[in-house]
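Worksheet for the structure shown next.
Omission of a single protein chain aside, the complex is shown with its protein chains in their original locations.
Coming up: chain A.
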Amino acid sequence: MSKKIHIRLANHRVNSSVAVYSRVPKIFTPGEIITPQNEFMRGHGTYEEDGNLKSSVAGVREQVNNLISIRPLKSRYNGEVGDVVVGRITEVQQKRWKIDTNSRLDSVLLLSSVNLPGGELRRRSVEDEHMMRQYLQEGDLISAEVQSVYSDGSLSLHTRSLKYGKLGQGVLLKVFPSLVKRSKTHFHNLPVGASVILGNNGFIWICPTIVNSEDSVGGFIQNLEEVIPRQQRETIARLRNCILSLTQSKMLVFDTSILYAYEESLKYEICELLQPEAMVDVALLTQQRLCMLEE
C-alpha cells in the first residue's frame, strides 16, 4: 500500500486564516497598564503594581461594573458548574476517580456521585469500593457534568443522569477549549447520522447515533462487540475532519457550524479533507454561510 505524502516548503504553506475584520476591540498585552486608578477591582488576567492596574495576559478587556478582567483568547479549561465535560480516567483512588479534563488540575469523580446499576437509592457498600475498577478503569473515557468547583480550582464531577457515563465506540478529538461555543445543549444527534458531545473542556466525542430507547441503567455498559457499519464510520471520520478544519482556522465549534462544514465538505473525499487547501476552503465556505445566517 503506497501513500502520497506531501512535504511542503515553508513558502507553500497555506494561510488558514478566515478572519473577518469588522471591528477590533482594544487588545491588551502582558504588562500593559489598563487604568491608573485603583478604584476598580482586579479580575482574572490582571494584577496591581505601583497603583496601576496592569494586564497579565494577551487578550481583550471585559468589565462588569467595577470588576475588570482580561480574557486571553486561549487558555486551559476553567470549569464552571453545569458544564458538560468529556474526560479520561487517570487514577482510581479510595472512593473516587481522578479524571483528566484538560483543566489545570485533575478533576475528581466521587463514587457517591455516579449512578450505579440498581437505582438511585442504592447504598454504596465496601463491595462497591472494591468493584470501582470494574466500573471505570484507567484510560476509560467518560462524559460528565461539573458539580462544583473546589477552592483550589479543581473540579468535582457527577454522572447522575442517564445521558452521562462511560463512552463506548467513537472518536475523541481535542481542540482548544475556547473554540467550543457555550450553548444550552452540548449533546447533539446530528441528522447526518452521528452524535457529537461537545465538551466545554475542548474534548469532542463523535459516535454513532445514540438510541435513547436503550434500556438505561446508567452508563457503565460499553458494547465493544457491536460492529459499526462502514458508512457510519465514514460519516464519523468526515465529521472529525470537518471539526478539525474549523479549529484549524480558529472558528467556533457548535452544531450549526459543524453541519454547515459537513455539507460544504461533501465535494471532497474524506482523506482529501486533511489537505490544507481543502481545510481552508471548507472553513471559508462555512464562515460565509454563518455570516449570511447572521444577516
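Criterion: contacts are C-beta pairs under 8 Å (C-beta built on N, C-alpha and C of every residue); 3 or more make two chains touch, one makes a residue touch a chain; residues count from 1.
Just so it is clear, contacts and distances are computed from a predicted model.
Asks: Determine which name in "Geranylgeranyl transferase type-2 subunit beta", "RNI-like protein", "Signal peptidase subunit 3" or "Putative exosome complex component RRP41" the UniProt entry assigns to the undisplayed chain of the complex.
Replies: "Putative exosome complex component RRP41"
Asks: Considering the whole complex, which of A:V14, A:V57, A:L110 or A:I270 touches the chain not shown?
Replies: The one listed residue touching the chain not shown is A:V57.
Asks: Just name the one of A:L53, A:L179, A:I236 or A:L259 that touches the chain not displayed here.
Replies: A:L179
Asks: Over the whole complex, note the residues of chain A touching the chain we left out.
Replies: 17-25, 27, 29-31, 45, 47, 49, 54, 56-60, 62, 71-76, 100, 104-106, 152, 176, 178-179, 181-182, 247-252
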